[in-house]
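Working notes, structure below.
Only a part of the assembly is drawn; its chains keep their places, and the rest are absent.
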Amino acid sequence: MKFFFTFFVMFCFLAAPAAEIAATPAPDFGREALFSVNNLWVMIGAMLVFIMHLGFACVESGLARAKNCTNILFKNTMTPAIGFLSYAICGFAIMYPNSHWLIGHLFGFAGWGLHNPPGPAIAYNGMYTYWTDFFFQGMFAATAATIVSGAVAERIKLSSYLCFTAIYVTVVYPLVGSWGWGGGWLNTLHFHDFAGSTFVHSVGGFAALAGILLLGPRIGKYVDGKAMPLMGHNMSQATIGVFLLWFGWFGFNGASALSANPAIVSLVLVNTMLAASAALVSAMCAGKLLLGKPDLSMTLNGCLAGLVGITAGADCVSVLSAIIIGLVSGVLVTCGVLLFDKLFIDDPVGALSVHLLCGVWGTLAVGIFSPEYKLLTQLIGVAAVGSVSFGAAYGIFFALKKLFGIRVSETTELKGLDLVEHGAEAYPGFQFFSNM
Amino acid sequence: MKFFFTFFVMFCFLAAPAAEIAATPAPDFGREALFSVNNLWVMIGAMLVFIMHLGFACVESGLARAKNCTNILFKNTMTPAIGFLSYAICGFAIMYPNSHWLIGHLFGFAGWGLHNPPGPAIAYNGMYTYWTDFFFQGMFAATAATIVSGAVAERIKLSSYLCFTAIYVTVVYPLVGSWGWGGGWLNTLHFHDFAGSTFVHSVGGFAALAGILLLGPRIGKYVDGKAMPLMGHNMSQATIGVFLLWFGWFGFNGASALSANPAIVSLVLVNTMLAASAALVSAMCAGKLLLGKPDLSMTLNGCLAGLVGITAGADCVSVLSAIIIGLVSGVLVTCGVLLFDKLFIDDPVGALSVHLLCGVWGTLAVGIFSPEYKLLTQLIGVAAVGSVSFGAAYGIFFALKKLFGIRVSETTELKGLDLVEHGAEAYPGFQFFSNM
């Protein structure tokens, strides 16, 4: 504008009044409004992701026995707290190193703590502020840890779980995340994971697998080579949790557009809505076929499976592809739950089937259904992220096991973690049958 | 800028194409921002409507007995899934036929599936995208079916309920909806139903009535001509549900403005807030007067009644009228619950009193309190929608009854639908008194 004005004055008529008008332009309300609305949606999306933590707390506690309910609620309340703080201390800086790459495009670090760069907010990023960026990404970070919580439920020591969470969210999650979302080598390869089928869900799922393998199954889960049902104590709570997760997922996927761009966000939302619906239907049918009756917990896991499945490609597949991805996810999760039981891998809430299997499936589906991306690249991403996150999680759990032990004593497990670890039941006053 | 400068030089010395400068303006951030914010609010409103499905699940399961809780949760989880999918397949195209009317302005069909029209998103509708439109309307569609779920609870076969839902959401709901919101004959008559007292709530309520009449009352509900209390098992859950419904209703009504227009949306929200409050107070008082004590479930239904009542006219009545509409709704729902019991119409959750009675009342109230609309037209709309939706629902339920049966066996009903239909209780571990 200024340059133009200078030129205008110099070149044309040396006219005075015109200059003044052009030199004091009206504030650009349009640009400010666009910045505000984009920023607003990312903030609201982050709040929706926040409510997913309550969703996880409800699903996991609902699918566990009453005697371990307080313990799960405690873990799932502390997980976001620890996650947010550790992400603020250095996780955010590892995940988004900007130009500060230290080892190739494998590991970078932008510095300790949070530092709002100087200059107007709008300059940080045309879409949202630095704080909004942290707010949204911090919510995501804590999600990965929460996935582990359910898989290791009913037998892990509280202290070991909290240690694991702190380390995993501080280092491992942001490290592998930086490869894709932070501009690292997977990003260079044109690997696509829109909202985190891989970077969040399978990163959580692989850690869950490592934890389960090192912990072993719960007492009484496998008797004479057969899986016994250890029923969750509260299906209402589990259902509330699944609905809250679905609700929150609209922010998880929708705000991963990192703007309020109407065309992109609304397509993402419709894909998210329909993939989950399709997965609910296919999981219901698969449950009916394989178990004889339409099982509620299987069906609920179907919903989550569809959501995990569509997360990687919600922005780049058609609505019909989203429905197919969902249908497959619903079948996959049902078979997964049965399969893991055959392998004596005791996962109380089905976290492996939901987050690991469908996280991998969703990431590969991008290579299948979107012409823009290659299946091979997607495979490379899954393998790289999987091996590092499984390896790291196994290492951390293994070290904790050697140093402090990660499993509660047999008497604690039988009595319930609530009384022994926290000195308080979840439902004082209610009468229970034994072993619940 | 550069382009303009080049052009300027050209203009000064060749002085011809000035008009063309104006024809290629800078990007209009203001218009883009306005489109984004309108679209954003409709998307968020849709998410709020989504959470109403959880609200319904909580209210209905909380007000039913524990032995049928899993079944209700299952139904209310599958309802949105089936609703979204069937609305995508053809419901949306029946409800909004645009120019594709086939029979007068009574029935139209825009074609199978979802098809984002070509051109920029902003061209579809100055306010929101095609996908946002579907996202919002799809959420609404599934709501109508959910209303039925509670009314037929504790005795309907799962398979019959799911069939009914699929057919009703696919055909009946969009058909009558097209008369008003799709630009059909009721719209031409200047019938006004802002957010769906008629098109959603009484459409659901009439179907509920048809279902109840064909199912008959639950075993043990009416003994020697007197209504017995079959208490809901969990008032905390019912209360959570009502709050979530109220919360979601801010999106249901607020985003029915189909833009983020500050003046309209904020008035709608205040009317919604105060009508529900007034209904809570009047239902509490009516409960105290008629039952001797302020009953929680009656009062909670009062809240929902006020919300249903204000839904038709939230945009066109004054705040004082909204309070009056709410006060009447609260009394109406209380009397309704008592009246239906006198008529041996067994509605476990009070859905008829809430959605049918107050849906009709709210629609008529538009004709009473708003000078813009005529009571007679409102009556015509209620009668037309009511007769078609009741007739269609009765027909569907009747056909299902003849073909497969719609009611579970007596032993199933006594044992509870959870164990028989799903093979799993909602609260394993908790000890219950018999018949709960």
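Letters A and B name the chains as they come in the text, with residue numbers starting at 1 for each one.
Heads up, the rule we're going with is that contacts are C-beta pairs under 8 Å (C-beta built on N, C-alpha and C of every residue); 3 or more make two chains touch, one makes a residue touch a chain.
None of these values were measured; they are calculated from a predicted model.
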| message | Quick check on the homomer: 2 copies visible, but what's the full number in the structure file? | response | 3
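By our rule, only the chains that are shown with their structure count from here on.
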| For chain A paired with chain B, centre-to-centre distance based on mean C-alpha positions, whole Å | 31
| Parts of chain A lying in touch with chain B, wherever the complex brings them together | 1, 3-4, 7-8, 11-12, 28-31, 33-34, 36-38, 40-41, 44, 48, 65-66, 231-236, 239-240, 242-244, 246-247, 250, 254, 260-263, 265-267, 269-270, 273-274, 276-278, 280-281, 284, 291-297, 299-300, 303, 319-320, 323, 430-433, 436
| remark: Listed in rising order, the residues of chain B that touch chain A in the complex are 1, 4-5, 8, 12, 28-37, 39-40, 43-44, 46-47, 50-51, 53-54, 57-58, 61-62, 69-70, 73-74, 76-78, 80-82, 84-85, 88, 113-114, 116, 121-122, 128-132, 134-135, 138, 158, 234, 237, 240, 421-431
